[in-house]
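Heads up: the structure comes next, in structure tokens.
For this depiction, one protein chain was excluded, whereas all remaining protein chains were kept in their positions.
For reference, chains read A, B, C and D in written order, and residue numbers begin at 1 within each chain.
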Amino acid sequence: MAEAAAPAPALQLEGVTCTFPSPDGRGRSYTAVQGASFTVADGEFVSIVGPTGSGKSTMLNVAAGLLKPSEGRALSFGQPVTGINPKAGYMFQAEALMPWKSALDNVAAGLEFRGVARAQARERARPWLSRVGLEGFGDRFPHQLSGGMRKRVALAQTLIVDPKIILMDEPFSALDVQTRQMMENELLDLWAADRKSVVFITHDLEEAIAMSDRVLVLSAGPGSRLIGEYRIDLDRPRDVADIRMTPQFLALHREIWGQLRDEVLKGYAQTKLR
Amino acid sequence: MAEAAAPAPALQLEGVTCTFPSPDGRGRSYTAVQGASFTVADGEFVSIVGPTGSGKSTMLNVAAGLLKPSEGRALSFGQPVTGINPKAGYMFQAEALMPWKSALDNVAAGLEFRGVARAQARERARPWLSRVGLEGFGDRFPHQLSGGMRKRVALAQTLIVDPKIILMDEPFSALDVQTRQMMENELLDLWAADRKSVVFITHDLEEAIAMSDRVLVLSAGPGSRLIGEYRIDLDRPRDVADIRMTPQFLALHREIWGQLRDEVLKGYAQTKLR
Amino acid sequence: MRSHAKRLPSRPVILLLQLGVLIAFFLIWHVLTDTKILSPFFFGTPGAVLERTWKDFASGVIWYHLGITLLETALAFAIGTVAGIAFGFWFARAPLVSIVFDPYIKAVNALPRVVLAPIFALWLGLGIWSKVALGVTLVFFIVFFNVYQGVKEVSPVVLANARMLGANSRHLFRHVYLPSALSWVFSSLHTAVGFAMVGAVVGEYLGSAAGLGYRIHQAEGVFDTVGVFSGMLVLTIFVVLIDAAVTVIEKRLLHWRPQDQHSGQH
Amino acid sequence: MRSHAKRLPSRPVILLLQLGVLIAFFLIWHVLTDTKILSPFFFGTPGAVLERTWKDFASGVIWYHLGITLLETALAFAIGTVAGIAFGFWFARAPLVSIVFDPYIKAVNALPRVVLAPIFALWLGLGIWSKVALGVTLVFFIVFFNVYQGVKEVSPVVLANARMLGANSRHLFRHVYLPSALSWVFSSLHTAVGFAMVGAVVGEYLGSAAGLGYRIHQAEGVFDTVGVFSGMLVLTIFVVLIDAAVTVIEKRLLHWRPQDQHSGQH
Partner (left out) sequence: AQDKLEKTDIKIAVGGKPLLYYLPLTLAERLGYFKDAGLNVEISDFGGGSKSLQALVGGSADVVTGAYDHTIQMQAKGQPIVALTQLGRYPGIVLAAVNRADTIKSVKDLKGKKVGVTAPGSSTNFMLNYVLTSIGMKPEDVSIIGVGGGPSAIAAIKRGEIDAIVNLDPVISQAQADGDITILADTRTEKGTIEVYGGPYPAAVLYAKPEFVKENPKTTQALADVFVRTMLWLNKASTEDVLKVLPEEYFLGNKSLYAQAFEHSKPTYSPDGQFTEAGAKAALTVLKAFDPAVASANIDLSKTYTNQYVADALKRLPK
């Protein structure tokens, strides 16, 4: 849909359907996402919210090029995504640090993969570690870090390579509120500095509203679709803590929450029924 | 400290200190928890909040008997914890499902370990699966479930064996708000039914207040101690969603939040400094 | 994760490719021996080898010998595997035993089996059992070391979880260690099948009254290279069949794993 | 997780225990042969074996042979390991190659090496290389199958993460597959060390001018059981030393793992 003149969107999903074979390899299969289409413009910050198990991670995997949709396709900056999306950085929901690398080496890995010499990559990784509040923990291996610390290492690891589009799957859910807000502000600063595109999955609707330009609401599975889209017209730059108190914010929250709540209840009832 | 007449507390930590060897096996070691002491009475619901990396999981490991404290000791129902604590159920922060068992078999595992025949254990596991909203997903293997679904399976897995004291490490952080509230209410119902003891770790202060009889605040690491203790005198039974709007709740929240915020900031500064 | 990988060709295509490799191998062999680049005295000729193998099967003389060798192989494989798994688990779970006996296990593994053959013959006679013993000494160590390592690789969190759920040692074995170590066990079994056969054949080769190894030895004694290679051919055919059976079992027991997670290349 | 496990005894105590096992072994051997329950003709006597071993070292005759055997072992080990790792990775990363060649790899693994010895002798002569080749054929397969499996076991999420971070095939190998497969590699190396030695000794035994296998064969030819066992003793001592070196390297390369996570028993 990108017109000739407009720049290609950072991400575009066109009628993406993802069907998984059934657990035992035979029998009925499970359709997680059904015909999902949405666009993330260059430089836009988009959040996706939806009930658990609705297919948010699945859609991010499609955008990253890790999962081939059964139907439909994904485009990134006008290019169809056929393999790993080279313009994307992906912060996974599950633990994805390399257990055999120290925190510092984990952060430096992306640079090394891009041909930066090891010593230099480590040097450049150090400020990133302190940015996520782990200055003294560079020599720890992942199993020696707490759950929240591992998440922060993963954040630094994703951001250091400066991807054009950042895919984040519940990046801050393991953090306490305070650390979380610091990380959120850190991310917004970064994003503001050179206007990357961000696709941000979260369970925290407040977080979604506070951070984004747009919030997408996913229906409950199976066969989730996008059922709501809200433009967040709050002023930038924002402070995630302060903005939550503004009436504008509260109005938006009420509105989206109304829809989401219904959807979650429906999803819950469905899984109970099936 | 238990007097002769009073029933022994469900859990008692006495001056627990946990020191980890340094990452490379030599050099300086890291003291996560320093002289922590607290008691959880029989039938009490206690939450622990604290900055990320402060040692919450570490303390739970001590209570479960998985980690031997460097100093001090843990008692459970008057018995020193020297091995696995047989009275405790533990829902881990990290993924702990057996990947080779289906969701249903994972839930049934605890019963099987207690000598229930396989078929019967699966029969009894089924209602538990629907209780956590996963009725149709019994035959899925963990890698076929979404992050939130795995957490819910783990919840059912822990609760089905009916432990006298339940240790929960951020059980609901991967769930969307709505599902989360349902799970929270489910847990409160269960707890009310036969007054188990619960130790509940969370990053969500609202959750901590809404659920607990008492909230403990942990200081930032290294060498965290318990620095605050708040009795929550809200009426029972509670509905976690409704109670958040009461003035009493808001007052408590403001009070604890004040202390926690300082602590988190300190912790953040410390890690930046070290 | 299912990914954008180029999908593998279908089953018949793969079979065709495999057949192609086989034919290419025989062709190269044929050309090399035909042009005397490889001396037929040492390498036989593929035509003669195939013809001999065919004759042996047609006349039926081979079945008796093959039966004995397969019996020995199966016994060696079964005993060695069971013992390897049992000791592997025991050692992995009993750190003191493991640390004390570790050097001796390794020492025994390094004993040349050829030299041990007379001792096995002494203890077990000249029948199949001395050959089975030889096979067991090969199979055991391969399985043992892999099971030992496999048990040590179990995820600490999953293990802790099972223990908190009340699993005792037997449960841990059955529900955690065994399933977790299974891929290690199967990896070792693929090597072990071959070594079980090697043990049986070498045992027969070193002293016996029947079996494929006996026939190979007889053929070698009269410089009948074709006979030697024909024996080896029969042997490899059957080891491939046994291994296919192992693979089928493996697929069934490990069906819980993510499918085609590793075809993910672009 | 460090747990309430009974801690292992300290290093010297363990050494003492190991020594105890050794002494017990020699004592039992002594008693059994002394009372003729085990025939000294087959089993020698520990006294005589130790004396002979001591003499051989004192007079120095053994060093030359030992040196040759160790050289062969080291070469077989190194070549077999490198080839096994290389092919293991290649096969694991090239599913079509792996699926097509799979039956042939297994077939070759099942060939009795003893029968192959003349071919190696023909190609490589009677010097050390034919023995190295024999050892390589043993070591290669053990390492190969384990590396292959080890690569397949890599955590899919960690792998996906590295690929998203921009790792190409070479990076994946170096930063993901290799470290992840290392515990498999080392598990296989512990077996492989022994088999490298077995290959060398059996090769010497079948035809050579020097080496421990040559000496063992010579002793066997004149029914000198004490000589045979003395040779095996020397052999095992050195294999244990080599294995200890492997363990040291293993500890260094795998230092990132959780320590004593498995002593967790009560």
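Criterion: a residue touches a chain if its C-beta (ideal position, glycine included) is under 8 Å from a C-beta of that chain, and two chains touch if they have at least 3 such contacts.
Keep in mind that what you see is a predicted model, and the values were worked out from it rather than measured.
S.K.: Looking at the whole complex, which visible chains does the left-out chain touch?
M.R.: Over the full assembly, the chain not pictured touches C, D.
S.K.: In the whole complex, not just what's shown, which of D:Ile14, D:Val108, D:Leu122 or D:Val246 touches the removed chain?
M.R.: Answer from the full complex: D:Leu122 touches the omitted chain.
S.K.: From the list C:Ala117, C:Val176, C:Leu212 or C:Val239, which touches the chain that is not on show?
M.R.: Missing-chain contact among the listed residues: C:Ala117.
S.K.: May I ask which residue of D:Ile37, D:Ala58 or D:Val222 touches the chain that does not appear here?
M.R.: Residue touching the chain left out of view: D:Val222.
S.K.: Among C:Leu212, C:Val226 or C:Val239, which one touches the chain that has been omitted from the display?
M.R.: C:Val226
S.K.: Name, in rising order, the residues on chain D that touch the hidden chain in the full complex.
M.R.: 39, 41-42, 117-119, 121-122, 125-127, 206-209, 214, 217-224
S.K.: Since one chain isn't shown, list which residues of chain C touch it in the complete complex.
M.R.: 39, 41-42, 52, 117-118, 121-122, 125-126, 205-209, 214, 217-227
Note that only the chains that are shown with their structure count from here on.
S.K.: Taking each chain's centre as the mean position of its Cα atoms, how many Å separate chain A from chain C?
M.R.: Between these chains, centre-to-centre, one finds 47 Å.
S.K.: Just the number, please: Cα centre separation of chain A and chain B in whole Å.
M.R.: About 27 Å, centre to centre.
S.K.: Multi-chain contacts in chain C: which residues touch at least two other chains?
M.R.: 1, 156, 160, 163, 258, 264
S.K.: Which parts of chain A, given as residue numbers and ranges, touch two or more other chains?
M.R.: Counting only residues that touch two or more other chains, chain A contributes 24, 66, 84, 94-95, 102, 141, 143.
S.K.: Tell me, which parts of chain B touch chain C in their complex?
M.R.: Going through chain B, the ones touching chain C are 64, 66, 84-86, 88-90, 92, 94-102, 109-110, 112-114, 141, 143, 157-158, 161.
S.K.: Quick check on the complex: what are the chain D residues that touch chain A?
M.R.: Its residues touching chain A are 157-158, 160-168, 171, 175-176, 179-180, 182, 254, 256-258.
S.K.: Would you tell me which residues of chain B are touching chain A in their complex?
M.R.: Chain B reaches chain A through residues 20, 23-24, 49-57, 93-95, 102, 130, 133-137, 139-141, 144-149, 152, 170, 173-180, 182, 203-205, 260-261, 264-265, 268, 271-274.
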